[in-house]
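Contents: one structure, followed by commentary.
This part shows subunit A:
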Amino acid sequence: MEQGKIYLSPEHEVVRDNDKCIRCQVCERQCANKVHSYDADIDKMLACDENCVNCQRCVSLCPTHALKIRRCENRFRENNNWNETKIRELYLQANSGGVMLGAMGTPLDYPTYWDHMLINASQVTNPSIDPLREPMETRTFLGKKNQKPERDANGKIITKFKSPQIELDVPVMFSAMSYGSISYNAHESLARAATELGTCYNTGEGGLHEDFYKYGPNTIVQVASGRFGVHGDYLMAGAAIEIKMGQGAKPGIGGHLPGRKVGPDVSRTRMIPEGSDAISPAPHHDIYSIEDLRQLVYSLKEATAYTKPVIVKISAVHNVAAIASGIARSGADIIAIDGFKGGTGAAPSRIRDNVGIPIEVALAAVDARLREEGIRDNVSVVIGGSIHSSSDVVKAIALGADAVYIGTASLLALGCHLCRSCHLNKCNWGIATQEPDLVKRLNPDWGYKRLVNLVSAWKHEIMEMMGGMGINSIEALRGNHLMLRGVGLNEKELELLGIKHAGENI
Partner candidate 1 sequence: MRRVFVNEEWCLGCHLCEYHCANANMGGVTAQDMVRNLRGKKIHPRIRVEDGADGGKINFAVQCRHCYDPMCVKSCIAGALTVEDGVVTHNPDKCVGCFTCVLTCPYGCVMPDGDGKVVQKCELCLRNKVGAPACAEHCPNRAIVYEERGTL
Partner candidate 2 sequence: MAKKFVIIGNSAAAVGAVEGLRAVDKDWEIVIISDEPYHTYGRPLISYLLFGKTDEERIKFRPDEFYSANGVTAMLGCTVTQIDAAAKTVSWSKDDYTGSLQYDKLLVSTGSVPFVPPMNGLETVPLKTPFMKLDDAKFLQEHVKADTRVFIIGAGLIGLKCAEGISKLTKNITVCDLAPRILPSILEDELAKIMQNWIEQNGVKFMLGDTADKFDGNKAVMKSGAVVEFDVLVLAVGVRPNVALIKDAGGDVNKGIVTDQFCRTSLKDVYAAGDCTESFDITSEQAKILALLPNAYAQGYAAGRNAAGLEDKPYDSAMPMNAIGFWGKHILSAGSYIGEKHEVFGDDGSYRLICRDAGLLKGFILIGGNDIHDHSVLDRAGIYTNLIKDKTPLDTVDFESIKDRASLKGFAADARKKKLAGVER
């Protein structure tokens, strides 16, 4: 219900240095938002600022560096209570009557606990390890571990896992992002990179495109509340099956892929009619309890002859530890926890920005709870939602994680400039779009290499940091809270994270 118009100044303005501009019109050809245009009469490039989402495509491609995008300097009267964003969003809602939508993780200034934890290193009394000269194991296995050592008939210790596992060469996986929310070429990049890196990517709720079955051993196939694209071959195709109960960016609500993104390929992959909205309900309508969850876990295990580990993914919410305890008892092999800063292709802004808890405290709480209850080895724990760097990975493992998911970081590697406009289907970088002329802007031949580069670089850094601590395997780092110290954290935060403050001895 639109009620008149209200003038809002553009959020961004295009600043063009006309002394540098050579009128090549590359900006015009590359902007899907139709910001730039050439006016032959005055021989000048013009800009429609109100269309700009600040994705930096034009800035990046301008061959003479004549462009920059600036925050519009026009401001409402200064007010620390009613700030610019709040007023602007209020106006927009008064105008449209609609829910505010946003994409990617929350841009708000919540604390990032990773940045308040410091990593230990060896000095004198214990040797550090040089990963270039000595063995350093970054391989890890995800899944239910054998509860106690057992011996075979000859008295030899059985080293084989009794439950199916995911084997990772590096404890970094690519988070669930559906084909539909991201493009075919983005998916191909992720799939090829995961294969080369010896890790996994995740289909998200979009099903698995027929071209990508060949990457199955490095694919985690997701089953979510809409059950889109789920069938027997799909479940058998992957290295593991993930039941998505929640997503960090939008805990408690479902998903919505607009019909305009459901083209022939997406339609076939999701098994829904072309052009129809793909709506994932907020809950799984068959899951109202841990017992119900157990039924789905075992249905999936049954369907795949107990050959695939089952992951249950939840968002980090207030009572996450208790929920995780339930999941660990449900028969699931792996728990994935998504922090509230995690990304999304589209979410109501209010939910994204206000619901959930930080992943660092969620992880510490879950790890502590599972240990207390003696069921930590029932499951592996994977976390995601704001892993920015290799040091975040090391801190997460020391805090109790078996591996991490990276979503936003992987998209950045593919060229994403975090304009947070995924929901508009006009991604100028060819990632979050289904428009063929935009999709082809992401050439997977180099996209996958950039992902491989990123994770390989992180792997090197992880080995360096582990070596510094005198630790030579992921297993020896996992849950090793002594390797972390807090800075600038209060008693409660330190207690919840289970770490000491910098300067405290053991």
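The criterion applied here is as follows: a contact is a pair of C-beta atoms (placed from the backbone, for glycine too) under 8 Å apart; a residue touches a chain by one contact, two chains touch by 3 or more; residues count from 1.
With respect to how the candidates were assembled, all candidates are chains of the complex that A comes from, given by their letters.
Source: prediction; values computed, not measured.
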* Structure fact -> Complex check, subunit A vs 1 or 2: touching candidate is 1
* Which part of subunit A faces candidate 1 closely enough to touch in the complex? -> 19-22, 24-26, 29-30, 60-61, 63-66, 436-437, 440-443, 445-446
